[in-house]
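The complex appears here minus one protein chain, its other protein chains still in place.
This part shows subunit A:
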């Protein structure tokens, strides 16, 4: 290698190493990295922490909360050990007498054993030592984590203060949307992400919700084994926190998981080549994790019991009715969650739907139970009354053995009975209640509509909205059941899981690997029955069920008005809005012509169909006044749409010239003489106005607090959800409905595809397998047929009526024709005994040839 020196040489001789004689001319000023926030290494974690700190209302609250959690842990363990070993129960129950010299009163300290006896008892008990050691290890782990977290969150705290210019005290009063807007703002200055000059809202959401989106998509596509058909209980859903934790461990972060780090899938999982090998590996990993769960089961079980005991006994004692209260089940939270929906958004939505949902469930009080409960309550009440009366007369009655306890028990009994006696003033209108619920929860299987009064619907809704008691029971059972679900159910799905991650992962520049459903691209994942007909190019396998893509898109666009969706999505949104306006205008005219006195006669207005929406806007408390809508002159079929559309119209800007300032005060101060309904409408009207204007021009951005925006956003979204569901219902009218709710594990559904059910039962693995050769033919045919139909006539439902059973690419098929009542599905055990691997490989080879 030869070097030829050119004339561009370094000036070796120069003393100051700057051009001679020009020392003062070429002088630079360093920008310095004044902020430590430019170029953050792990943006996923960073945004998650920023979000968490916001949700936990600042650093101090979080710190206190965590410290108390640690203390609580010590307390639970110490107190249990103390109760078990250091208390002389004989003294407490007065079976044994203490000899006191001065007084005859027994005091609490008398019941405690002396320290040396106590410690000796603890030392002798191996089991207690074992528990102490385990909880000690657990506690130390928590402590280390706590210290680590505090250090990390300290950084985030200074990020809030120095970069976002928010003090910790202010955090609870800022909405997340505001925080997010500031982050986007400072990206321009600090460049926290170096790939892009500007961040978008979607980028931040993707980062925070990367794994949650995957889980939502997997629940949506019925990939996770959470539905079971049990011999006695029938169709049940079992999804607990323990199970969820294990799923996440297997897929996302555990050792040897599918993800290499927080933001990228391992490259081998992105290639289709060795999917079988990967599936085998995954399946053996699941097996090991299942076994580990099984081994740790006693420890986890003890912990769960202790934890449940200490966290719930107090509540149950205070209000025994709380066991009869309901809560949204974990499964429900995943079923109802939009893609890209943060925790607080979901929770506020579900909480709004809570009252209506409990009312709906109370509609189904069993009359038999009511009669029994009424009478039990009567007898118990009489005895209680006598006892209380006696006590008032002379309190020595309390000293009689068991009087105090029977008073307590009777009280509990009456409270329980009362929860079975329906409210006298309640009106039975499940269909409307369900509609109100839908407005908040946004998702609902098709076949519920029109069947709201049926017990099947109620039972299915109960899977989303379960008793708190059931929830606690499931959590307690979880450690025992989880390993079996992992070993016997999840393992069979390993190939589907591998396929899922390969097919539905996209690499977004600057964000990393995300679930492609979370892109909310109507073209890729839209469902033709959900108004994206003609726009979607998705195969059945790629379509999100229940209109999730469409609804999520609307939800995200509404909650983040500044977000610029991609072109197709913008088109979808504007088309939908235009449609709504058009129909609303038509309906509105008709309605006004019919009932010109609507605004003045409030007393009659709740017989008006629109009152549903009005009530909905006013919030759930006023729902008690709901009656069945007057259906006289309006075609009952279109009632839903007209409701949605007219309400939408009323809250959407009637004239965009309406100035924000003009409408804003009216939103703040609804005039008292106005009927409530009108006030509600006015509020929402101006609210949406404000939103639209603010998203159109940035002039008002600063003036509107996003708190107001987010409140109206949820209303707007509710109405859009109602409207979309109505459209969907009309579109699929006369079709064989697609019962996604009852979408079974693919084993069973494909049995309905295969003529020969017995054969399918013998090859459980084969039917799970995607694109088995004999099933692909009809699938492609019908999907092309569907696409053709969809393009030519989006509203017509006829093409769906002739749908033949299809197997989508990934092996999910939704059974049709079967209606809502399923044949009992064979027990799990019978399938597990078969050697599945062999069949799987056979079909794989068939499949590979096809490719």
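List of remarks:
The rule is simple: a contact is a pair of C-beta atoms (placed from the backbone, for glycine too) under 8 Å apart; a residue touches a chain by one contact, two chains touch by 3 or more; residues count from 1.
FYI, contacts and distances are computed from a predicted model.
This complex has a chain not shown, and the name its UniProt record holds, of "Ribosome biogenesis regulatory protein", "Ribonuclease P protein subunit p40 isoform X1", "Origin of replication complex subunit 4" or "Autophagy-related protein 101", is "Autophagy-related protein 101". Contact with the omitted chain, checked across A:40, A:208, A:279 or A:580, is made by A:40.
From the options A:231, A:255 or A:273, the residue with contact to the chain not on display is A:255. Residue A:144 is the one among A:129, A:144, A:169 or A:371 that touches the chain not shown.
Although one chain is not displayed, subunit A still touches it through residues 1-6, 8-11, 14, 16-19, 23, 26-33, 36, 38-45, 141, 144-145, 147-148, 151, 154-155, 191-195, 253-255, 260-264, 512.
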